[in-house]
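Working notes, beginning with the structure itself.
Note that this complex is displayed minus one protein chain, with the remaining chains in position.
First chain written, first letter: the chains are A, B and C, and each begins at residue 1.
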Amino acid sequence: MNIVVLIKQTFDTEAKIVLDANGKIDANGVNLIINPYDEYAIEEGIRLKEKLGGEVTVVTLGGARAQEAVRTALAMGVDKGVVVSDPAIDTSDDWANVEIIAKAVAQIPFDIILSGRIAIDDGASQTAVRLAEALSVPSVSSVIKLEATGDQLVATREIDGGTELIEVALPAVITAQKGLNEPRYPSVAGIMKAKKKPLKTLTLADLGLSAGDLAPKMVVTKMTLPDPRKAGIRIPGEAADAAKELAKLLHEEAKVL
Amino acid sequence: MDEIKEVSLEMKDYIVSSGAETLSWCMQCGLCTNLCPWRLVPGEISEAFNIRKMQRLGQLGLEGFEDENVLFACATCGMCLVNCPRKVEIIDNVRSMRNTTVAAGFLPANLRPIAGSLHANGNPWSGAHEKRAEWQEGLNIPAFSDDTEYLLYVCCTSCFDTRSQKIAKSIVNLLQKAGVSFGVLTAEENCCGETIRKLGDEELFQKLAESNIKLFNGKGVKKIITTSPHCLYAFKKDYPELGGNYEVVHYAELLGDLLKQGKISFSTELAKKVTFHDPCYLGRHNQVYDPQRELLKAVPGVEFVELGRNKEKSLCCAGGGGRVWAEAPMGERFGELRITDAVDKQADILVTACPYCIAMLDDACAGLEKGDVLKVMEMSELLNASL
Amino acid sequence: MAYQSILVVGGGISGLTAAVEAAEAGSEVYLVEKKPYLGGRVAQMNRYFPKLCPPNCGLEINFKRIKQNPRIKFFTLAEIEKIEGKEGDFTVTVKSNPRYVNQNCTACGKCTEVCPVERSNEYNYGLDKTKAIYKAHEFAFPMKYVVDNDVCQGSECGKCVSACQYNAIELDMAVKSFNLNVGSIVWATGWEAYDASKIDYYGFGQHQNVITNVMMERIAAPNGPTGGKVVRPSDGKEVESIAFVQCAGSRDVNNLTYCSGVCCMASLKQATYVKEKNPDAKVSMFYIDVRAMGKYEEFYTKVQDGISMIKGKVGEITEDPLTKDLIIQVENQLTGEILKEKVDMVVLATGMVPSTVDTKLPIAINYDEDGFIVSDSQQPGIYGAGCVKKPLDVASSVKDATAAALKAIQSTVRR
Partner (left out) sequence: MAKGIWVVVEQRDLQIRKVSLELLSQGRKIADETGESLVAVILGQGIEGLAQTVSANGADKVILVEDEKLAEYTTGAYTSVLNKLIRKEEPQVVLTGNTAVGKDLFPRLAQRLGVGLASDCTGIEVDSSSFMVFKRPIYAGKAFEFVSSTVRPILATIRPNTFALGTPDAGRTAEVVKETADIDAGDLRAILKEVAIAASKRPELTEANIIVSGGRGMKGPENYVILEALADVIGAAVGASRAAVDAGWKEQKFQVGQTGKTVSPTLYIACGISGAIQHLAGMGSSKFIVAINKDPEANIFNVADYGIVGDLFDVVPILTEEFKKIVG
């Protein structure tokens, strides 16, 4: 089985978000990690390979440091890595990214494409499903359980308040939700071996694309930071009154309910 | 017997090149295992972790040491080094073995937020950097300058934990009473990096250390007082190789000297039975044993008793080596043994001199529900109460 | 002026050998021994390698060769105070301590019967006592009594003097010094057992039933303090379980950095003492690795049966204060578990420390970092022999001493 795992390198979950002089997110000095949901996808890809044989290729789109993420995936047990790196990616939107990835993936034989259900940076949750469409294959998103045979998948996906069981013929795209598996730590041998595994770097030109093909559909007009946290307040009064007041504040002021 | 896994000389070389220069000195006698505090508690980690075996796996480049319960179990207490017949630098080896996986991006899940916070905030406690100096409010501490002799460096824990802030405040008060010339740079400082280095994240350690060294050197810092023995260790033993050379003392050492010189004295009587838990990083790692005892004995009314395991034989609280962020179930925590030790000595107060120890011992005391018979105090708090 | 005679310092197996070999090759030999008898450590053995025979016959042959050879003069209770000169022309000052017993002594033992004072018997490593006037041991050579001046009450008591019908006791004997002129010197002052009390976690000196391997030789010896019964010091109970703790201080940068090479075989040998007396005894040996050099491999393989061999250096020995039983804590490296084994007695396999650590030669020579005399002593004409050069077993000491004798002879004939 040929397995492709689409991953993204994101800011570490603790990263402090700062805007630079241009009002853009400042990535300077920020620690980068593999998007945690993509780790489930990597793990599932490796498990599928372990069960059914074949090869796992990880594909990512990113800057100079994206190779680190791919090396990490290789250490976990992925066989090959592909990094598409091009300055044009800095301003591309979800649609354009999918155009690029679709071209890159088209060069790799695939039966199943796995990815995380969401990236914790932009939170867009679009790429994998869009990619399925771009490649004209079905997709199942937010999967928490996956059973695969040679030519079909049975996936349990999370929906609001329950689950769905979906059967789909291969090839297909699956997005991983937390709970699908527990990503492994690589053996040290795996880490050593990863240093020697093939890692291919491609530019847009290598994929027959140019920046002009990728005019974004969506543009970011500005970025802002949340208002600073207000000083906490103690709600006075007896239990009943305080509880009522609290409920009101949460609903009307904080708007979290 | 365990199944033999993959052997790789390359892996061994990698571990050695990460700093485990003495790894091959080990002749597998097992004296370290005998001393390791993990042998004093039951449970899953205790069963998985064997410090001698871990060295062996490293020597052979054999898979298996990277299991989280092995690789990250060591509290770097240094007990294993006490009798080691070959003076194997076991803790350096552990650090290097951790480095093999951490450098590849595989810090265990529970430690990622800590490393993340260190990257983003310069402290491991997810505290906003701009709040680092909040503990000083109302204390009127001068900024370090050419006019101040010492830099007082306050441990991240005592900057952000309200419980631990009392330690920083007590130390400030003691130093001021003794007329010590000191200033702070708290707002601009980052974590000393001692623990993250022990966790194997060398790159992050260097980032933290370099920023501190740049700050200290830029401000002309020559002498540093630390509130935590872990910071003491970092500044004394880790920073020189990166260009940070300072005369560093833990506050207990400085107060001990001031006591001898008669510059500080204690007057309020405290008729209590007091015992002292030697923090590993103050004792075994830095050989400071006496000033604490002299200071406590100088408090009128204090009846000082030694714990059974004291000084170089002191039992670790389990807060070092990153274990302060690890989860061991009740009944498997070294701190509980320590509380029991103190209760057995019928002490009223268990004193220690390390923010991590305080966190671990407080926790153990509450967990064992011994709060009614034993109080855990940081030494500065006790001394402050007797000024 | 070139002297033809040779001085051998130390009357143990190495010194005896060097002296006899040199003398039998025609040299004049002076043999100087600090103790009141010759034979050294070997005389304190129960049995020794390779034949596992008692030491008496081997020593006896040497004593006979000495007695028969007019070219050997030996001095017991004597120490070297000063060495001056150079190869071929040494002047050596010898201090002769008084025995307080003269040549008339027939070793009848009447003196001991009346002596009112007791002293710890160092020959048995303090496991028993002798009177202030005593016979060093059963086969002591020379077979003369001796007085321990440190404890003797002197002429005020004088009971022994009255009891001796041969007028052999002279309590007013004095220290004498004399000079010897020799062409070369063989230094064979041997070794001391490593002070096991320095390894605090083993409790030697605190727990009565923790003994060392040299003490075990005396306990097992028929002429020893227990008459050869393997019993424990605290209560004389026959030992039913015993643990041999290898590398007690050895291969340890905190104690002795080196391996003495003989302790593993010694413990295996001592295990046979126990098993011979009590085949049901439980014998354990705890080791880092067993060093059975050369032909000893076979012995090692053979004696392992019935001995529980556990890989792991003992971490701690504690004592049950009531029973005086000992609890051994050790990591069994096969399983990784911490064993806590209760035994009647523990034998610490301590290593060999050269006597030159404490007592240097009164002339500059080279020692290694552990205090052993190095082969090239940087002082022509002075040669180390035996365990003062490196830890050796008896057979190797004999060979080394023979070689030293040849070197010493060459020094006396060099032109």
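By definition in this document, a residue touches a chain if its C-beta (ideal position, glycine included) is under 8 Å from a C-beta of that chain, and two chains touch if they have at least 3 such contacts.
Because the structure is predicted, anything quoted here is derived from the model rather than measured.
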Partner chains on view for the chain not depicted: A, B
Candidates A:T13, A:S85 or A:T201 - the one touching the absent chain: A:T13
Touch criterion as defined above, residue of A:M1, A:A41, A:A73 or A:V129 at the omitted chain: A:V129
Residues of subunit B (touch criterion as defined above) contacting the omitted chain: 110, 113-114, 117, 124-127, 157, 160-164, 324-327, 329-330, 359, 363, 366-367
Subunit A, residues in touch with the chain not shown (by the definition above): 11, 13, 15-17, 19, 25, 93-95, 98, 117, 120-130, 132-134, 136-142, 154, 157-169, 172, 178-179, 216-226, 229-230, 232-235, 238-240, 242-244, 246-251, 254-257
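Methods note: only the chains that are shown with their structure count from here on.
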Maximum centroid distance from subunit B, chain identifier (CA atoms): C
Distance-to-centre winner among chains (Cα means, whole assembly as reference): B
Subunit A-subunit B separation of Cα centroids, rounded to whole Å: 38
Approximate Å spacing (C-alpha centroids) for the pair subunit A, subunit C: 76
Rounded Å distance between subunit B and subunit C, as computed from the means of their C-alpha atoms: 49
In the complex with subunit C, residue positions of subunit B that touch it: 1, 27-31, 33-35, 39, 50, 52-53, 83, 85-87
For the subunit C and subunit B complex, residues of the former touching the latter: 201, 247, 251-255, 288-289, 312-316, 329-331, 333-334, 336, 338
Touch list for subunit B against partner subunit A, complex: 5-6, 8, 10-11, 14, 63, 65-66, 68, 100-101, 104-106, 108, 112-113, 115-117, 119-121, 126, 129, 204
